[in-house]
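Heads up, one of the protein chains got dropped from this complex, but the rest are sitting where they should.
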Amino acid sequence: MKNRKYFTVLALLGALSLVAAACGDDGGGETGATGGTSATGGAVDCAADEFGCVEIAAGDPIQLASLLSITGDTAFLGTDSNHGIELAIDYLDNSFDATPGQLLGHDVELTQEDDGCSAEGGQAGATAIAANPDVVAVIGTSCSSAALGVADTILGDKGMILISPSNTNPGLTSEEAHQPFYLRTAHNDKIQGAIVADFVFNELKVDSAATINDESPYADGLAAAFRDNFEALGGTITDTEQVSSADTDLGPVFTNIAATDPGVVYGPNFNPVCALSYTQGSDILAKGTVQIGSDGCLESSFLDTVGAPVKDFDYFASSPDVTAFQGGAFYKDEYLPAYTDQFGEPTSVFNAHAFDASNILFDAIEATAVDDGSGNLTISRTALKDALFATSGYEGVTGTITCTPLGDCATDVTIGVFEYDHWPVEGGVDPTDPVFSETKTLADVI
Amino acid sequence: MATATDEQVRGAELGLLERLPWRRIILVVLSIVILAVVVIGAYKTLTLPADQRYTTTTWKDFIILGLAQGAIIGLIALGYTLVYGILRMINFAHGEVFMFGAFGAYFFSHAWEESGFLDSNPVLSMALLLVVAMLVSMGVAILLERIAYRPLRNAPRLVPLITAIGASLFLANTARGFFGAQSRGFGVPAVLEGTWTILGVEVDRIQVVVLVTVIVAVTVLSLFVSKTTTGKSMRAVAADSEIASLMGIRVDRVIVITFAIGGLLAGIAAVLFSITFESVSFTMGFRPGIAAFTAAVLGGIGSISGAALGGVLLGLLQSIGPALILTGYGIPSSFQLKDAFTFLVLVLVLIFRPGGLLGSSEAEKV
Partner (left out) sequence: MGGVPTRSIVRAGLIGGAIAVFVALVGLYTKFADLALVGEQITLGRLLIIAPALVAAYAVTRPRIVAGERRSVPFGPGVVVGVMTGLVGGALFAAAVAFADWFGVDRIREVFVAVTEQLIAFLTFDKGVPGGLPELIGFCVVGGAIGGFARTAPEAVRRPASAGVLAVILFGLLQRIIPIVFVQLGFEADWLYDRGAGLTWFGGLIVFVVAAAANALWNRDGGRTRERVRRNVEQAPAAKVGLFVAILAILTIVPLLLGTVISEVLGSVMIYVLLGLGLNIVVGYAGLLDLGYVAFFAFGAYTTGLLTGAFLNTTTGAATPALSADLNFYVAVWIVALLAAGVGLLIGAPVLRLRGDYLAIVTLGLGEIVSVMTASKWAQPLIGGPQGMRGVTKAEVFGLNFQDNPQHFYYLALAFVLLAAFVSWRLSTSRIGRAWNAMREDEQVADAMGVSTTKFKLLAFALGGAIGSMGGALFAVSIGSLTPASFEITVSITALAVVIIGGLGSIPGVLVGALVLIGLPGLLREFEEYRPLIYGGALVAIMILRPQGLIPNVRRSRELEEEEVSQDVWARDAKGEAEAVAAVLPGGSLGVEREDLE
């Protein structure tokens, strides 16, 4: 009797599932907002725009949102990028005077959300932003894990632009995974990997290297990019190691690496793994082995943890070449002083990328917003996207910005390799010269 | 009763299936498989082509790293084992007791590093750091017992266990709130940098200090527990707390002392750990904590020598294990699996010999 009851329930469930499976739609799903109807319209046809338009009445602010890591261990990235955006808003009136300017006669209002440096954080933050149909565009995320398949999809489905100032994971702008409304002004790590490989092989003339990465997608991606390019140049990868991000005991790992006798160890990690790699690695590796980190290490806690450089050991770190920014007088003489005045020392190099991202966004808004004559703006989301992707030859602080159809806007990327005492922690306020600097584009790399 | 008859009938029908000693069979098969994996892996590693094989120096390095790390873990494990012996409870928050001790020592070490005192008076400063760490850890342990565990003295086993987990979370994040989320670098006196050559073998000076300190600490503890009155009271309470209290032993006081001693040892371990790995952070208690109670269980929980042995063994396993067994199979980045390895050992020990190596092979520890 009981068995029969359970059997019926099971059968019912089975039937339901079959129905669901049969009626399931495998195509792309419904997408988002219908937006508003166009007012007197002008050149904007909102009804035809799949994602609708944003209407901004006269006197109302243009709403932007930022989705960055503002709490937790990666807070140094997010708060810094937010400052970059705030400076861009300030500069709307063409001067850094700590008073925000206006865009097309409207104030610009920035709502800050936290990306939590994780997929769930990205989902929560993106959903919160996407729920507000008045948001024109979003600047973010800080961490690639919050964007990959999460924030870029959620916002993209509503037709909201997502421009990242610090996502470097190559997957985000790959053929298979790129979302139509996603762009980034940060470099693609394939380029950084290639330039570091160049540095090691051609500059240091070392042909054997090992990599060690922590469990973040950033580190894994960058280490892989290095390996691919290094082997293409003719080098040998002697060992590939991975450690848990919370690990403190790197002794056995480095002993293993040392046993394979590499000339260089590339460890593009976040702290504390990066700092620990240096202190513990230099105890174990053979003298003369070069260790190289990356911009994930560039944080004041590194210096705190490591203290004085270890004798007989060379430690470098790769990062966007801030001196190339500084080559332009604007960055050195106006932007950086303004930043330090308003916010103190920068905690990462990516605030400049956030500044650039905001500016190309403002330009695109200016190009596509239609004013009906009395100060009411209408912005078609698709048109805005098209305008952004059409950005070409824009002279930004971080370099020339030309956006590719897959969302990589930092086309000419200059990566520098800095020596331990002289690297741009705290944003490189004092001009610090890299020992090596190179510019590449995506076409040059694996 | 109808049910009983059903069971009997079914039992008779399924006689063979139920009568086979399934558990025994599964265990035997499992042990054969594991043994095979280990032996084959080791063989493969040791017979790799000459240029890929580890040298003797490398093995020596692995072994000494393992010993030093294991010694520290053993010290922490002693805290677990002492508390378990008396309260039959796993103090999940012991890792955080350890972490606070490290932070306590850190602040002094940092100040002295800057002023140069650390380098000019290494012995004195190390001694003082040990004292500070011991005091801080002891304090946290005693507070923990008083606030979180004492009210639950008579509760069913599930309750204090969960409280311990909650306390662990709470303490770790308190440290985060107090000291910030970033890790800090721990200064090492200059004289301890570099190596000594002992018996023809080159060893890091810090590793020597660690091993010596741990041996001394364990010896002192063993003497304390076996010779002094308090020690005997501790053993009495561990054996049977009701009778002990009937004999006039103040059980509450003994429990507090046990926690205090555990904290003390954790403090020592904290300083040793910090100078070995040169960093402290609010998360530093979790992994060593789990490793330590793995070690305690491995050696036989409730036994002091078991904890020490378990610690050393675990350190060696963590260090040599991936290298010896996994490298042979060509598993990429095998050292990332170090923690999985540790836990696998834990699981296997508990399946095959729940009493640990130095304990009995009883299934239950009531």
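Chains here go by letter, A and B, matching the order in which they are written, and residues are numbered from 1 within each.
One rule holds in what follows: a contact is a pair of C-beta atoms (placed from the backbone, for glycine too) under 8 Å apart; a residue touches a chain by one contact, two chains touch by 3 or more.
It should be emphasised that the depicted structure is a prediction, and the values quoted were computed from it without experimental measurement.
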{"item": "Touching residue (missing chain; options A:221, A:293 or A:346)", "value": "A:221"}
{"item": "From B:156, B:200 or B:248, residue that would touch the chain that is not displayed", "value": "B:156"}
{"item": "Of A:120, A:366 or A:386, the residue in touch with the unshown chain", "value": "A:120"}
{"item": "Missing-partner contacts on chain B, residue numbers", "value": "4, 7, 23, 26-27, 30, 88-90, 107, 110, 148, 150-163, 165-174, 176-180, 252, 290, 293-294, 297, 331-334, 336-337, 339-340, 343-344, 346-347, 350-351, 354, 363-365"}
{"item": "Chain A, residues in touch with the chain not shown (by the definition above)", "value": "2, 13, 16-18, 20-21, 23-26, 29-31, 71-72, 114, 116-120, 123-124, 127-128, 130-131, 145, 148-150, 153-154, 157, 169-171, 174-177, 189-190, 193, 213-217, 219-221, 224-225, 228, 240, 242, 244, 446"}
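In the analysis below, only the chains that are shown with their structure count from here on.
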{"item": "Chain centre separation in whole Å, for chain B relative to chain A (CA means)", "value": "40"}
{"item": "Chain A-facing residues of chain B, complex", "value": "54-55, 58, 61-62, 65-66, 69, 113, 181-185, 187, 204, 273, 277-279, 281, 283-284, 286-287, 318-319, 322-323, 327, 332-333, 335-336, 338-339"}
{"item": "Chain B-touching residues of chain A, taken from the complex the two chains share", "value": "72-73, 75, 215, 240-244, 246-249, 251-253, 255-256, 258-259, 271-272, 275-276, 279-280, 283-284, 299, 301, 304-307"}
